[in-house]
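Everything on this sheet refers to the single structure shown next.
As you look at this complex, bear in mind that one protein chain is not there, while each of the others sits in place.
To keep things simple, chains are lettered A, B and C as they appear, and every chain counts its residues starting from 1.
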Amino acid sequence: MSILPQREIQVRQSFERSNLMRAYGTTLTVVEKGYVELELPSKEMLQRTSGTFHGGVIAAVADTGGGYAAASAKDYDPYFVTVEFKINFLSQASGGLLRVKSKVIRSGSTMTIVQSDIYSVSGAEETHAAMALLTFMEIGSGRRSKAQVNA
Amino acid sequence: MSILPQREIQVRQSFERSNLMRAYGTTLTVVEKGYVELELPSKEMLQRTSGTFHGGVIAAVADTGGGYAAASAKDYDPYFVTVEFKINFLSQASGGLLRVKSKVIRSGSTMTIVQSDIYSVSGAEETHAAMALLTFMEIGSGRRSKAQVNA
Amino acid sequence: MSILPQREIQVRQSFERSNLMRAYGTTLTVVEKGYVELELPSKEMLQRTSGTFHGGVIAAVADTGGGYAAASAKDYDPYFVTVEFKINFLSQASGGLLRVKSKVIRSGSTMTIVQSDIYSVSGAEETHAAMALLTFMEIGSGRRSKAQVNA
Partner (left out) sequence: MSILPQREIQVRQSFERSNLMRAYGTTLTVVEKGYVELELPSKEMLQRTSGTFHGGVIAAVADTGGGYAAASAKDYDPYFVTVEFKINFLSQASGGLLRVKSKVIRSGSTMTIVQSDIYSVSGAEETHAAMALLTFMEIGSGRRSKAQVNA
């Protein structure tokens, strides 16, 4: 679903402020209403000794994608915290790129539930590497002036 | 419980090989049989713009601590993969240090279940910042020559 | 995907032996390869005092649907145990019927991951009431003579 242009700008500006995503080298590629995609090229810091992405990195981008998907579903600029998440690792992420697809399952007045699917990408092929189910809580009653979520 | 000296060496050597833990600046402080502790001083890369630890960083050390706790419970050098984990964030981790305490709940022949508690440390005070429940699966049938878990 | 006729019979026979599902009044309505649906009409025993389905009932049918979906994905008659699951409750299940849709996310040699979505049904309308992500482990090496999963 299309997102208000102002909201897309806010979401993207917030993402730019994230220290961890910058250190990882993560890009916010797609922003729609209630849906975002991230991409993360592999590099040594992010790898297990086997050369695959570390599970903790996969969890971090699943969480980050989830937070921005939650934020993108609101017409104002919300502030979310992660209450909890659960992630299942489905296969080794051995490709050179991670792609995260985060979609809102339910955007409630206080709680927002998001599903993040993480794919290991090699050329044109996506392999389902992990699936996460995340719970976010909105702090404060609504309209704030700065996109702060997860940055 | 005390751990075999050889096993402690294997666990510590494996930890030293972890690229992500080195990039974060994580230290393996305590190794017992079925129990480990990690410590991670704060730095900008690991912080949200609010200055607190990023949830994805907390999840990564919870996962890593869990994997080494699982490995430390075995008298041989096992190879584990993370099947899944769930983490609840209990409070903002605003201290200058994270301390992770990972203890094995059940060490089975195939599956090992671990609880990781993460504390935000300021001086002598520990604040419970997160709690994770993790499932690891042992790959292969037993004795291997290299400590590989989660590195 | 279509399932072998023999496998559908085994799955349905196993379901018939489940004491809990019989006590609840649950029906196995759809059996495909890696996918099943269950239905459960409301009755007082299953309700909170508010008249909605009890979360523990929703969790039980999510788990059961997940186990049969896992079993239905195999061409032989496997024996699964539930390693763990996580369930998010999305809205009150106030309809007169629960419908469970369980689909396999990954059917591995040891671990099978399943997503169960639970809907509260009122007439033709389905409301998404809960979503679960479940991990099953296959016990033993393959072919057994009796469909035992979760019964």
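Heads up, the rule we're going with is that a residue touches a chain if its C-beta (ideal position, glycine included) is under 8 Å from a C-beta of that chain, and two chains touch if they have at least 3 such contacts.
Computed from a predicted structure; not experimentally measured.
Here one chain is not drawn; of C:11, C:31 or C:60, the residue touching it is C:60.
With the whole complex as reference, residues 83-84, 86, 110-111, 135, 137 of subunit A touch the missing chain.
Taking the complete complex into account, residues 17-20, 22-23, 44-50, 54-57, 59-61, 63-64, 81-89, 148, 150-151 of subunit C touch the chain not shown.
Along subunit B, the points of touch with the absent chain fall at residues 86, 88, 90-91, 105-106, 113, 115, 128, 131, 133, 135.
Criterion: only the chains that are shown with their structure count from here on.
Of all chains, B has its CA centroid at the greatest distance from the CA centroid of subunit C. Here the CA centre of subunit A is 29 Å from the CA centre of subunit C.
In whole angstrom, the spacing between the mean C-alpha positions of subunit A and subunit B is 23. Residues of subunit A in contact with at least two other chains: 86, 88.
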